[in-house]
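Before anything else, here's the structure in question.
Note that one protein chain is taken out, while the other chains of the complex remain in position.
Letters A and B mark the chains in the order given here, with residues in each chain numbered from 1 onward.
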Amino acid sequence: MPKVKIATDWLDICAGCHMSLLDMDERLVELLEKIEITSSPITDLKHPPEEGVDVGILSGSVANTHQEEVVKEMRARCKILVALGDCAVFPGIPAMRNVFSAEEVLRRGYVETESTVDGKIPRSEELAKLFDQVKAVHEVVKVDVNLPGCPPSADAIYYVLKELLEGRIPVLSGEYLKYE
Amino acid sequence: MAEEITLTIDGKEVKGERGDTILQVCQKNGIDVPTLCHFEGLSDIGSCRLCIAEIEERGRTRIDTSCTTPAVEGMVVQVSTKQLNEMRRAILELLFSEGNHYCMYCVASGDCELQDMAYRFGIDYIRWPLLYPERHIDASHKYVVMDPNRCILCRRCVRACAELVGNHTLGVGGRDSEAEIIADLKLPWGESSCVNAGACLQVCPTGAILDRRSAYKGKKDQVERVKSTCLFCSVGCGTELVSRDNYLIRVEGDWEAEPNKGILCAAGRFEPLYDEERTRVLRPLVKRDGRLEETTWDEALDLVAEKLGDSDKNALGALTSARATNETLELFAKLFRGIGVENIGCLEGPIAEPPEKEINLAELDEADMFIVVGEDLAEDHQVVGFFVKRGVNNRGARLVIVDDKETGFVPLAYRWLKPDEVEEAVRLCDAAARPAVIYGARAGEELAVLRKELAGKAGFFWMAPATNSRGALAAGLNGAFNAEAAQNVYVLACDDGKVGDELLARLKKANFVAVQSSYVEPWAEVADVVLPTVIWAEKEGTITNLEGRTLKVAKAVEPPAAVKGEAEVLKALIGRLGS
Partner (left out) sequence: MLEKVLLKNVGVRYVERIGVYIAHGGYQAVRKALLELEPQEVIEMVKKSGLRGRGGAGFPTGLKWDFMPKDPNLTKYLCINFDEGETGTFKDRYLVEEDPHQVLEGAIIAAYAVGASKAYIYTRGEFPLGLKRWIKAVAEAYGRGFLGENILGTDFSLDVYVHSGAGAYICGEETALMNSLEGKRGEPRIKPPFPTQVGLFGQPTIINNVETLACVPHIILRGPEWFASIGTEESTGPKLFSVSGHVEKPGNYELPMGTPLREIIYGHAGGIKDGRKLKAILPGGVSTPMLTPEHLDVPMAFETLPKVGSMLGTGAVIVMDESTCIVNAVLHMARFFAHESCSKCVPCRVGTHVMTKILQRIENGEGREGDVDQLLDLCNSIRGKTFCPMGDATTNPLASSIQYFREEYEYHIREKRCMV
């Protein structure tokens, strides 16, 4: 039986969701008998394989043009897309800047901060452009499973993966449905 | 007895009473209906729309909120259909999109009714675009912080301030994206007419109104709750003390307790935790070379027993705070009378026994006129003051103040009379059907006039001067204390802070003073021995409030290791005095 291929990536995040994924500890060993993790921040492959994967997992919000590309690529190359964590689902903490414009945020960060001297906002063409509004993954592409949490517990992530392996779209409740 | 009615809810025949809303009928019959803006004890406003039901009446079906719709005989109601739940979920998601709800770091996460409701409906993402309004936090208040980002405009706080406290400080200002909870006419909360009762804090379902000191200290499944009684005045409000790992987090009102039904004032809810600046006594202290130094219990108790046992009985004196429990006061009286001490009294002074043996504060909610004599309800017995505010502001009752002093309630009064104008108060009572006379320690001759003229017509409500004045009376401790005659004195001070300067000055001249106190202040210069004892949150026992009701005091936390209970110290002393 061929292994289920999984790709993950992170966008505007703190990496806590991937830490939580690793927190599954020895259950990862059990899972790796059935799944293969292809591209992921942990495996250091940058793009999901061109032939596509079964399950794509994205954590973090969509805050700039590069992240939007990553999301679209993942959506195109996976059958089931999972939005992992509050930042991907709501869109959580990165969205606190949505009351300001991107320009104001850049100015605050690069020019006005107290310890900055002669600050300059980087404007290179090669850099991703910040959106005025940070978005959740489901605001950009269709998402199949939303798993909130900050981060979602390892138990919840394990539950979701097990359900997907059984061929079911997981329904969250009780201990698995948390926003913190 | 109200007429019984029968209706059908979710296919089941259920009974209710005429005058019930559909929600009340559901609650009486154990049918769970989700609600957010509803709160037991507050009027229903139909704001959150979560309790919507399909109502069929006289052949027509409509959707309406069950909290505002009267139940009628023969109605057919559905409250639990799949369709209704889908609508409720959509409305809940609207609430999440309206504000800035960041559960990840919110003080109320885990304790939040909005969050609980979202979990109940299995909300795993918000389908609507979020609105990201810019809202500013109001942190001007001493005890609470208002964060409108989390506010769902359920208006429980507005209703609590109006209907429970009667103060009407909070309201809703603005429309559209500017709708928000405001204090007075949009003053910073800390500068408003707020009287710090904290009812708003207790009813807020989310983290919009939060208590500064207890923020992040423990969620509902991490804390312990103990029902007790407030010891800061003689009203004896029922409290719930919230603690975690032997640390007292917060004081809340007990919604089921009489006479306050969950309402507290700043003196019981906030001040004991926020404003206590005195130094706690952790070990017995003995004065050597003019300074108080730590010693052992044995040494301290031996010294006290020696000084009290040896001296001339007529030169002995015993004083107790009337904040002590009934059990302590009885033991105190037994101990000192047992060794022949007759110069015995209360720190607060002699207490005159009122003619009213039993008082029912709930009657104040029926009064159409209040006459307040010699009492400032803005400072003392504030919860009784809330009864008056509810009457005046919500029922149109009249307030007449008979006092030399311009008390804090004068702006609310219909008339402010001086004591020699008391006949005018009697005359004004002609227009009242159920007048109530509330009198305090400063009431003089004018009270006698009112008793004579209004006998049988008005209820009289004694604002006992000290927390357990009735307990002190029962133990026979209400007499006058002769401070000049007392040379060797034992003072059971408890955690009481209010001691008259005159008394302190006289005690300084005494030969030997032993003080059983929780705090060093104000006894540092007076005491020769200080025996550490428990504070209000560490006490067990009962008190009798101004109504004559015996109320249970339960401890929420254990005292520090070397600190003993009130009665415990006295018992140890009895052992040594051999009486």
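General observations
In this section, a residue touches a chain if its C-beta (ideal position, glycine included) is under 8 Å from a C-beta of that chain, and two chains touch if they have at least 3 such contacts.
Remember, it's a predicted structure, so these values are computed and weren't measured experimentally.
The residue from B:128, B:247 or B:414 that touches the chain not shown here is B:128.
The missing chain, though absent from the display, is touched by one residue of B:24, B:47, B:78 or B:311; that residue is B:47.
Of the candidate positions B:12, B:60 or B:175, contact with the hidden chain is made by B:175.
Only one of A:139, A:163 or A:180 touches the chain withheld from this view, namely A:139. Against the chain not displayed here, chain B makes contact via residues 45-49, 52, 62-63, 65, 68, 70, 87, 90-91, 94-95, 97-98, 127-129, 131, 152-153, 171-172, 174-177, 179.
To be clear about the criterion, only the chains that are shown with their structure count from here on.
Computed from the mean C-alpha positions, the centre of chain A lies at a distance of 48 Å from the centre of chain B.
Contact residues on chain B toward chain A in their complex (touch as defined above): 100, 102-106, 109-110, 115, 118-119, 122, 124-126, 129-130, 132-134.
On chain A, the positions that touch chain B within their shared complex are 83, 86, 89-90, 92-93, 95-96, 98-99, 133, 136, 138-139, 143, 146-148, 150, 171-173, 177-180.
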